[in-house]
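And now, chain A:
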Amino acid sequence: MVRDVISWIFLLSGSFFCLTGGIGLIRFPEFFSRIHAASLTDTLGASLILIGLMFQAGISLTLAKLIMILIFSLLAGTTASHAMAKAALKSGMCPLDQIDRGRQPTIKSYRDQDIT
Partner candidate 1 sequence: MFAATALALLVVMALALARAFLGPTLYDRILAVNNFGTKTVLLLAVMDFLSGRPDFLDIAIVYALINFISVIGVLRFFEYALQKTVEQGE
Partner candidate 2 sequence: MNIIGLYNYWIVVVLMMIGFYVVIAHENLIKKLVGLSIFQTSVFFFYISTGKISGATAPILDSRYNLYSNPLPHVLILTAIVVGIATTALGLALVVRIQESYGSIEEHEIQSQDTKDQMESQLEAYGFKKKHILSIQNLDE
């Protein structure tokens, strides 16, 4: 019973973080803030949900598989976010606050149709 309650807390908080990430993905103004919202909450939310499921699984093969998913998603999610941000930066997109401070992106504007 206690185990159930703990797992529910983990599952619910994980869902909450996933939801905030999803809202950030829609509401934020440009790519770099969006990737910030999505990837940070993604790592946290996914880990919380998987840990919640682990409490349900108990000691079994299922637990081992869940741990494997956790390792994969931690490795793959973070690396993919890094690679995306780096590729975007290299392609000439520029974070908004940098533009406010007067730095010009190499390609005219990230809203340009040329690089979409």
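Per the selection procedure, all candidates are chains of the complex that A comes from, given by their letters.
Here is the rule we go by: contacts are C-beta pairs under 8 Å (C-beta built on N, C-alpha and C of every residue); 3 or more make two chains touch, one makes a residue touch a chain; residues count from 1.
Keep in mind the model is a prediction, meaning the values are calculated, not measured.
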In-complex contact of chain A, chosen from 1 or 2: 1
Parts of chain A lying in touch with candidate 1, wherever the complex brings them together: 7-8, 11-12, 14-16, 18-19, 21-23, 25-26, 31, 34-35, 38-39, 42, 45-46, 49-50, 52-53, 56-57, 61-62, 65-66, 68-69, 72-73, 75-77, 79-81, 83-84, 87-88, 90-91, 93, 110-111, 115-116
